[in-house]
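Left out: one protein chain. Kept in place: all the others.
Let's look at subunit A:
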Amino acid sequence: MERSEEYIKNERKKEWRVELQKKTKAKDRMAIERVEMSEQDPNERIKSQRIEVNNGLTKEQAVKEAMRCMDCVNPTCMEGCPVSINIPKFIKNIERGEFGKAASVLKETSALPAVCGRVCPQEVQCEQKCFYVEKLNQPSVAIGHLERFAADWERESGEIAVPECAESNGVKVAVIGSGPSGLSFAGDMAKLGYDVTVFEALHEIGGVLKYGIPEFRLPNAVVDVEIDNLRQMGVKFVTNFIVGQTASLEDLKEEGYKAFYVGSGAGLPRFMNIPGENANGILSSNEYLTRVNLMGADSEESDTPVLRGKNVVVVGGGNTAMDSVRTAKRLGAENAMIVYRRSEEEMPARVEEVHHAKQEGVEFLTLTNPIEYIADENGRVKQVKVQKMELGEPDASGRRRPIPMEGSEYTIDATVVVVAVGVSPNPLIPNSVEGLEVSKWGTIEVVKDKMQSSIPEVFAGGDIVRGGATVILAMGDGRKAAANMDTYLKEKYLSQKVEQ
């Protein structure tokens, strides 16, 4: 399944590609300006959690943008993709108007193209490695927008192609967690002919794609279509099942499962351990977003309550912080504020998310850090005591270290505070599987590039290994694990079949 250089070169030499390459001169391609994706009006979109911000590209926009791609001999963009999408091949299919084929190319290596087209940080991955950026110092081809276009076109066309799967080999494998990592793994294993079952603790499939990322960035319906595609490939899903609690790994082995992929995520929110943090009204971004995204608490019809407030403070500078503060805005906050201890430059959130948050009227209090929460007589937070910070020398992360400024403390009024300062690995699997080597941070130790844990039949990837990263890196781990588990299982159980 891995793309050899030769394969990529041969694909590039196909007649239709050569024709396209000749059809338009490089100079003319370079003369086209990068497409701008249109957005919903900020004042309109903040009225609902379920209005998607980005509109996607029109056919005309997509074809024109696809023309910008130079179909490079050496497509460096692919080096930047954790799931090795054949980027020029899908883009050139868009250029020649074969949108369905473009979508099929995406699905060769990605289980979730419509998701990745929306939430991947392309600007630091494929797009950063684009010829335009590397050689011309110009804006890259809008690979992410084109990816979304192809995936959306296929979904909306109603003609969804199911990727080809090898003949069933009858070997059962279990996936623990139905987030992006587990889904990516499941897709690859199904293609290889394995009998794949995904176990999910929650009542919905999708993990962080459902409970974490808000619908204004990633509609649940989009995620469901991709999950349905996996179903059609033969992947089975079991909800409300916590491996290690509902049944142990040993129980599953008795059921015939030969190997396991743990993609249980970083579902344990971190707090700052500052005075007053357990007051009512202070909650983790996980709780806040889960109530709204998974449980639909923004709707009056939902039985799940959510806290609303005139003044909402969100602590943190990552994508989850942006998701939370923009959710607060949509829940009616007059003042939705980001409080972040470094400056905007160091924010880990995507530039696009920060930009969208600002458009929506979110206030940014940077170089500011909460040091204490003050509650009212009923135990509900009413004020956040913060301290101004200044930047010192770079720390281990390479970002300049924030240093508190003595005497700079002041208070901000807020009745809802969302803490989005990161997550730790979920302890359920590490605690329940004997012999599984775990780091001091609680992440599962794996052999790098193989994703194999200290127990040979247990592989792991995504945030349970990384401790908090992105959807696409989690997906990349899933693919790596699938390839290596395939080798492991073939050696162990299918060697005779292979010889035949």
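Miscellaneous remarks
Basically, contacts are C-beta pairs under 8 Å (C-beta built on N, C-alpha and C of every residue); 3 or more make two chains touch, one makes a residue touch a chain; residues count from 1.
Everything that follows uses one rule, which is that contacts and distances are computed from a predicted model.
Missing from the rendering is one chain, named in UniProt as "Ferredoxin--NADP+ reductase" (options: "Tryptophan synthase beta chain", "FAD binding domain-containing protein", "Ferredoxin--NADP+ reductase" or "Amino acid ABC transporter permease").
The residue touching the chain not shown here, chosen from A:5, A:60, A:301 or A:345, is A:301.
Contact with the chain that does not appear here is found for just one residue of A:107, A:291, A:466 or A:479, A:291. The hidden chain makes contact, of the residues A:51, A:72, A:133 or A:268, with A:268. Across the entire complex, the residue among A:10, A:157, A:246 or A:439 in touch with the chain not shown is A:246.
Against the chain not displayed here, subunit A makes contact via residues 201-203, 211, 239-242, 245-248, 267-269, 271, 273, 277-281, 283-284, 286-287, 290-291, 295-296, 299-307, 378-379, 426-428.
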